[in-house]
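With one protein chain held back, the other chains of the complex are shown just where they sit.
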Amino acid sequence: MEEIKLMKGNEAIAHAAIRYGTDGYFGYPITPQSEIMETLMAEMPWKTTGMVVLQAESEVAAINMVYGGAASGKRVMTSSSSPGISLKLEGISYMAGAELPCVIVNVMRGGPGLGTIQPSQADYFQTVKGGGHGDYRLITLAPYSVQEMADFVALGFDLAFAYSNPAMILADGIIGQMMEKVILPPFRQRKTEAEIRHESPWAVQGKLKDKKVNVITSLELDPALMEKNNNRFQAKYRQIEETEVRYEEYNCQDAEYLLIAFGSSARICMKAVELAREDGIRLGLLRPITLWPFPKKIIETYSTQVKGMLSVELNAGQMVEDVRLAVNGKVKVEHFGRLGGIVFTPDEIITALKEKLL
Amino acid sequence: MKQEIIIAGFGGQGVLSMGKILAYSGLMEGMEVSWMPSYGPEQRGGTANVTIILSDNPISSPILNEYDVAIILNQPSLDKFESKVKPGGFLIYDGYGIHGAIRRKDIHVYRVDAMDAATEMKNEKAFNMLILGGLLKVIPMVKLENVLKGLKKSLPERHHKLIPMNEVAIKKGMEIIREV
Amino acid sequence: MELTEIIKPENRVYGKPRLMNDNPMHYCPGCSHGVIHKLIAEVIEDMGMEEQTIGVSPVGCAVFAYNYIDIDWVEAAHGRAPAVATALKRLNREKMIFTYQGDGDLAAIGTAETIHAANRGENIVIVFVNNAIYGMTGGQMAPTTLEGMPSSTCPYGRDVALNGYPLKIADLLAQLEGTCLVTRQSVQTAAAVRKAKKMLRKAFENSMEGKGASVVEFVSTCSSGWKMTPDQSNKWMEANMFPFYPLGNLKNVE
Partner (left out) sequence: MAKIKGAVTVNTERCKGCDLCVVACPSDVLELHPREVNNRGYHYVYMKNPDQCIGCANCGLVCPDGCLTIYKAKLN
């Protein structure tokens, strides 16, 4: 039987990264995610799996280290929190443009600017609508438990490599800082050079005699060719939207009203659903697990069943726009949020539901 | 069984580590547990609190409106959390840190003079274990043997020699807690 | 003689500077930042420049410096204070501009801004607080963390094979043509505080005389990050930090 551990979400990310066979982690301290690098440094995986862990001089340096590592076909990752992610966006855009896989963790805090170190989900737009420059998309996974923090490292890498695209684990201060039970994934071997050459033939591993040269770049000055590149990216994004949508339904079957929430908000909404049902309100929760691709089809399906939807987010109303696009006016969609690092309590959600929809 | 607990006091009083030990003890009992700290820029001083949930069933929200038990270790925490104890719930405080009176009449109020006992034991670090002992006397939510197992899990190995001292403090806390 | 006879306004010989307000500081007990804040407040006061001074605060423990000294402040993004100060000074020649930065802000993420502002000879004061650790985020390794010194991201001590060498950035800055004063000071004793104040004043005067960039490094402690009492931290600093970061002027152009 696997051992059940008790740890913080941030620690779970670090342990899962080592166990996945990650080749490299590059980071820079920022609250509330510093435990990720601290755990890696304490575990010293370079002595066991050979994983490289480096504290960079800045977030900008860290994401460019990831760019370098990913270019050589390695499993590399970085983590930060909102202000640090803003610094990484240039690098993330370059990676999307060069079609490089990697995992980026954002343990969100309140903004804009330095904002607060308290939990927030205000980087939804930044993550799913681009953030950096150019027409690109970031595969975005939103964990709602310490277990998912651990599990999404592997899922993130698997998706990133399947589609040659960066993947983001979009967590927040609550999921990063809370401790709960977790079963860590089994250890996997790191990829060998032969495996990398076979699985990622685009990677720079040195030009073998019988092979063509590999160049990793996002630059293409010929507009016709750049358009072709863009079309290839877009076709890939459509395919991801077709096949990689993930979500969870909680008490939705007979629901008259639906909460839509991701990450820690979904946890608090689960409690709100329990309280509402004690109160005789048939409330359900739909939790997007992938924020991009967004689960718009299932949300559209529910638009004919329920009388209203409440998008519950720790921000001023971001995901609610995607919910409204998904239902296309068929049902009333409202938003409830708290800002600045304040976290709503379950009863505040019920009150908002009654005020806005009932 | 489900216990929703808040522990609140100054940073440095061992608030977070006491919560951690309680969470580990729950884990040893085979319960579902969650431990959600407040976190801030102040490394020492300032206020700190942690929400711990022990439950036989999966835990939904790690953030709560109200609590079965509030362990209150300073005045600002009393001001903040007294009103958030469920009716019929428990409020446990250290007499030393609380200057004002407790107003609630619909809850059970207990006092542990842990600061005094810790001073007597000449061991400031025993403070939070004295409080924990008091809590377990009033609500035996986890067995002492599992607390000791929890201590083993949550303390780094170099500190395992401190476990007997912690056990003494827990038992002392069980003796000195009294209903107000 | 009764205490009440001594405690009279006319007998007051030392107290909190007027520019330092009554807001309780968020720093941990014994933190060097408090003394350095006092010195800055005193120097600005002594120079009669409070209405002309603009401070630029960093990201790090001193991010809230603006809450404690009653002058105008700009809060910069992490590491970018020298760039912010550059524009403040160039567009407001008659103003006295300083940055207040920790080791992570100045010598890690802000290295480029620091070196280029200094090299351009910006007429600003750079106050550099070097306690060899990231305090605000919970004690991670800084670029100036000593070899063998533990931190939360080098829990077994800084290993130069893994993390490189501690960065003597003041020595680097002293090499640049644009700096007129680069000095290393400390504030752990009354004598050190007096000496540091003199050099800090010189730095501020340089900035108004247009002599170029002045860098005042304070070798400091972080008792929380170092996991020692404030007094132990001072002793540890004297024994371990001073040999690697020796006090005194690295450069002082008259």
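General observations
In order of appearance the chains are A, B and C, and numbering begins at 1 in each one.
In this section, a contact is a pair of C-beta atoms (placed from the backbone, for glycine too) under 8 Å apart; a residue touches a chain by one contact, two chains touch by 3 or more.
No experiment lies behind these values; they were computed from the predicted model shown.
When the full complex is examined, the chain removed from view is found to touch B, C. The hidden chain makes contact, of the residues C:L91, C:A161, C:A190 or C:A239, with C:A190.
Remark: the omitted chain is touched by one listed residue; of C:P17, C:G135 or C:G212 this is C:P17. Residues of subunit C that touch the chain left out of the display are 1, 3, 5-8, 11-17, 20, 22, 24-25, 27-35, 38, 187-190, 193-194, 223, 229-231, 234.
Along subunit B, the points of touch with the absent chain fall at residues 10, 12-13, 45-46, 74-76, 97.
Please note the rule applied: only the chains that are shown with their structure count from here on.
Inter-chain centre distance (subunit A to subunit B, centres taken as mean C-alpha positions): 34 Å. Inter-chain spacing, taken between the CA centroids of subunit A and subunit C, is 38 Å.
Touching of two or more other chains is recorded for residues 136, 138 of subunit C. Multi-chain contact residues of subunit A (touching two or more other chains) are listed as 31.
For subunit B in complex with subunit A, the touching residues are 20, 23-24, 27, 32-37, 39-41, 59-65, 153. Here subunit A touches subunit B in the complex through residues 4, 6, 31-32, 117-118, 173-174, 177-181, 264, 267-268, 270-272, 274, 343, 345-347, going by the rule given at the top. Residue ranges of subunit A in contact with subunit C, taken from their complex: 28-31, 34, 37-38, 41-42, 44, 46, 55, 57-60, 83, 113-114.
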